[in-house]
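In this view, the complex is presented without one of its protein chains, the others remaining in place.
The block that comes next holds chain A.
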Amino acid sequence: MPEPLLELRGLRKRFGGLTVTDDVSLTVLPGEIHAVIGPNGAGKTTLIHQISGTLRPDEGEVVFAGQRVTDWSFPRRARAGLARSFQITCIVPGFTALENVALAVQARSGSSFRFFRPAHLEARLNEAARAALEGVGLGHRAGVVAGSMSHGEKRQLELAVALAMEPRLLLLDEPLAGAGPEETERLVALLRSLRQRYGILLVEHDMGAVFALADRVSVLVYGRVVITGTVEEIRSHPEVRSAYLGEDEMA
């Protein structure tokens, strides 16, 4: 078994009396899509926050590419190759699509304490940004102000930003939320094409997409991992049926 890209060891997080992450341990291998599913309020987004560094766990460790990153800040983890997307779209609305992506390219190509050369004229940044936009099918929208894009386009843009970071692991928090059927199809195809290059931790409600994409699935209920297994094992697990999927969906 290859060395895991991401390893969570006994993560625990409480908000007052409520335990939202309860002894969660899981791994993401290189080139693997590991999906986390669970009912609303199961603590999926809180878990993503702890992995990305926007929340600090009360107990446990986050190990990324062999390094303990539990105490690292969110930006530092991002620079180390841990890219995350957000459940609620998170872009710079006043920037063009190209500049949104170029910002991510800039973060990994040399110092940003450069004061005199206009950043929008840096061909190296723009070329890499354009390539990332084309990778998600937004090449023709490069010059559009991000704030005026459609919801689906913003989700694609966010993905392009994550890819432009050249990360090793993608943390995707419901990347399909709010996308129409056609957009979903396109995004699923896109995510499938990314699998070889990155490890992906995918939080998603769309069961069709999860079962089509995931190598392994973990089911989170009340902050605990009930089971981790292959798609087949999850489909046939009785506890999962009752806790989450419902009998109808399995029929």
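In this text, a contact is a pair of C-beta atoms (placed from the backbone, for glycine too) under 8 Å apart; a residue touches a chain by one contact, two chains touch by 3 or more; residues count from 1.
In this text, contacts and distances are computed from a predicted model.
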The chain that is not shown, which UniProt protein name from "Acyl carrier protein", "Succinate dehydrogenase", "Branched-chain amino acid transport system permease protein" or "EfeO-type cupredoxin-like domain-containing protein" does it carry?
"Branched-chain amino acid transport system permease protein"
Touch criterion as defined above, residue of A:Ile37, A:Ala78 or A:Leu194 at the omitted chain
A:Ala78
The listed residue (A:Pro118, A:Pro181 or A:Pro238) that touches the chain absent from the view is A:Pro118
Selected residue (touches chain absent from view) among A:Leu11, A:Leu26, A:Val62 or A:Ile91:
A:Ile91
Touching residues on chain A - with respect to the absent chain:
49, 52, 54-55, 73-76, 78-79, 83-84, 86, 90-96, 99-100, 102-104, 106-108, 111-120, 122, 145, 161, 165
